[in-house]
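With one protein chain held back, the other chains of the complex are shown just where they sit.
Labels run A, B and C following the written order; every chain starts at residue 1.
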């Protein structure tokens, strides 16, 4: 249970509430840096007089449960937040945003080739890992800052917004210097020092759901970022770990409409990690749009079979173009639009 | 590993293969009732001469693995099977099939009211349980044969095809007398005596995936039914059990395009059980259609809050009508159509 | 919510309670065959006057929730039920009971050899499947009644109690004719017609937990059996399906002490299916005993690598003897004992 104070509450008023709690046999603890101020009630013996608390000076309200979504919650009638994706696009508006690119930045030539191809097909952002979280210390860990510089140069040539991952608090400033959007990966969704660090800088954050996180944990991770001062968070569903064996993860798409109900943050879907299988990327992208996703994150590589990581789930250029073509009628049927590609008309099928 | 014999193989030829296996140090065992005959190879010591086996009299081929999908598999270029749904509709064709109705048959008046409403909105089948599998022995177990008779009378008045569950082999004949499609529920997907029993009668079968079954187990359950002689199986995804807490089950929609790739059987989706939450039924129905489902199974009741079971996931008539209206543009964008309802034009939103 | 009537309530008194419920705006429904009679309250509008209900004629009590454990629950201070295991042993007493044998009955010679070996090492029961539930219709389905007859003859020669699976209601009488304990397998834990059928006959039942069943569902499955008239149920934990990859299932041993707290039924553990790996059977058997299990179910075969099913999780005779030797000090440390084997002293290690 927490007490939310009114904006502008002074130290004395906060101490007053803590004193009142002590009288009631409870312990109160102001939460560092919360604005408006928030006091956590450490539960003791359940004799709280809630009405009396709510009447104390400058108390806004008393909220049940350990998990109030003070910052990310959606108020009745509120629109989805539009988060900037570079200078030309947003995520969360009528227009769907597709971010595409390789799993990891390998070399600048192939990166530019990929960026050019995905931009032509209608993507508005370029993904690509320079710092890679890998399960094995013997797997490729990314090009590091060289990769970031390559991403920035490709942005200059293509106009695509850059989305790339950051893995530890001390790298946040470095990655933020190059990227348009900082990605916090699935493995780091519970990494609260990192969440605070990306919350304390100004670039938007793409927050991927942990593969075994509950929806509540996911939204609370976003709450960490907003509470640290950064309002611009894009959520991303990327599949959960289950008993299923024919996919790398199970895409749990119901999270999309449920996030829309509970939160004002936009949400996109990553069917590349969500399935782990290239042939499932298009159908699951269709499904994601149909249930309300604000965009997609797609792995694309000139030659997926030669990619240094995640080849099995990566589309080649033709597959990506065909998918974008196939998505447009679905988007239209949902009252959304998708950036027009300049690809020549194709005989796209809808698989 | 199994040996598939050619159609028309005689006992002597089967015994010949078994003898050949014995010479090679392996044990062969003819599988009861398989047509064409199939011999299971019990693995022993790995010295099988596969070529010699394949050259034996009347041997069609030798198949690796414990799980050949001889009957349900899709051959290159093969179309999805169209399974009859009563006299007027099929599942598996260009037209999507929606089966709707209450979780359990409660009384004939409300059943008829529901059937009339869902038919008007475009449903082609009526679901409703007369024999209910319940976790608790203290929960309502269904009206039994009285419920079946009510379903049959409602079919006479509305023309809707009847889909209802059967739970044990000795009831199959009884349920088949009234139903157009026999449902095997999630709890019974692994019940091989029941799978054989519904395979030995003539009505189509709706087979729901077990909530923790793998895709391979699901397809092998269908294989049991086809092998027993019944070609008409409709698969149904209804969500799997995971760590997620805001839904009753996690809808694992990637199974839809994967089934399309592996099998010639049609597949529908049950978002009512798949989410357990009425407000998620429409968005997940949209997603199901967008990724290729051949139809939907939807719980509808005149007053969901008064339903004897599953109220939280059940739509009322207006919600169902609105959903059907919202689904038509998605279906059209996917090259599919949906039975026209005769409901008056509404201001349906696509939420 | 349910109303439990006093033993001996008459139809008129039950109807009286139903009428009273109707006055309160609720619907009551007597549960078929419950003794003492039980009335399910279908919830309507929440205006129930509970006190008035409890004062009605012959009402014993009103129980909250959909899942009362009327029959399987443990009352304060109640001992664990001792269920007979053939004529010479029980499960649930101070002495631990080990049931061992092959996954499936293959031929009588090997079965007798196995039975003799496990009896010599201290087993009191013989397991072996005559009707086998298999995922694939192309896998060995068991010897059927021939297998049952072989089991019965081996009992005559060894004195071991026979535990074997039954898979459908119409086979219950047949299996009960030969077996000492009827096993309901993991795939059938939710099969309520089968649960009722084994509840209506007199032999004890070994009920395995479904691999994705909750503890509540497990206990309610037992409740089905007891409510149908059979008091003698042995629970069995055999592992659940999770994301773990190095085992066939994840043994969820905490269920053992939790069952002891909630229920009066004895519980045994099957580490063969629970791990799927022969080298993990002994350590997990040790753990099972240490946390309070009343016995073990172990797969043993003369040559596991030649078994027709489940070879990877099966012990050979020497491994079984070593395990039994290693278990005795653990059992003693827990205040339990284990049937003395007549095996010669070995240099058993406790690995």
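Everything below uses one rule, namely that a contact is a pair of C-beta atoms (placed from the backbone, for glycine too) under 8 Å apart; a residue touches a chain by one contact, two chains touch by 3 or more.
Computed from a predicted structure; not experimentally measured.
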Option touching the unshown chain, where C:52, C:157 or C:279 are the choices: C:279
Residue among A:155, A:227, A:277 or A:336 that touches the chain left out of view: A:227
Candidate in contact with the missing chain, chosen from A:110, A:149, A:241 or A:261: A:241
Among A:169, A:231 or A:302, residue touching the chain not depicted: A:169
Contact set of chain A toward the excluded chain (per top definition): 2, 27, 29, 31-32, 34, 38, 40, 42, 44, 66-68, 70, 133-141, 167-171, 187-188, 190-194, 211-212, 216-217, 220, 223-224, 227, 241, 306, 308
Interface with the undisplayed chain - residues on chain C: 212, 214-216, 240, 242-247, 250-254, 256-258, 261, 274-275, 279-280, 283-284, 286-292, 329-330, 332-335, 350-351
On chain B, residues whose C-beta touches the chain left out of the figure: 212, 241-243
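By definition in this document, only the chains that are shown with their structure count from here on.
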Degree value of the rotation bringing chain A onto chain B, based on Cα positions, nearest 5: 180
Chain of greatest Cα-centre distance to chain A: C
Averaged-CA centre spacing for the pair chain C and chain B, given as whole angstrom: 30
Cα-centroid distance, chain A relative to chain B, in whole angstrom: 36
Touching two or more other chains - residue numbers and ranges from chain C: 212, 241
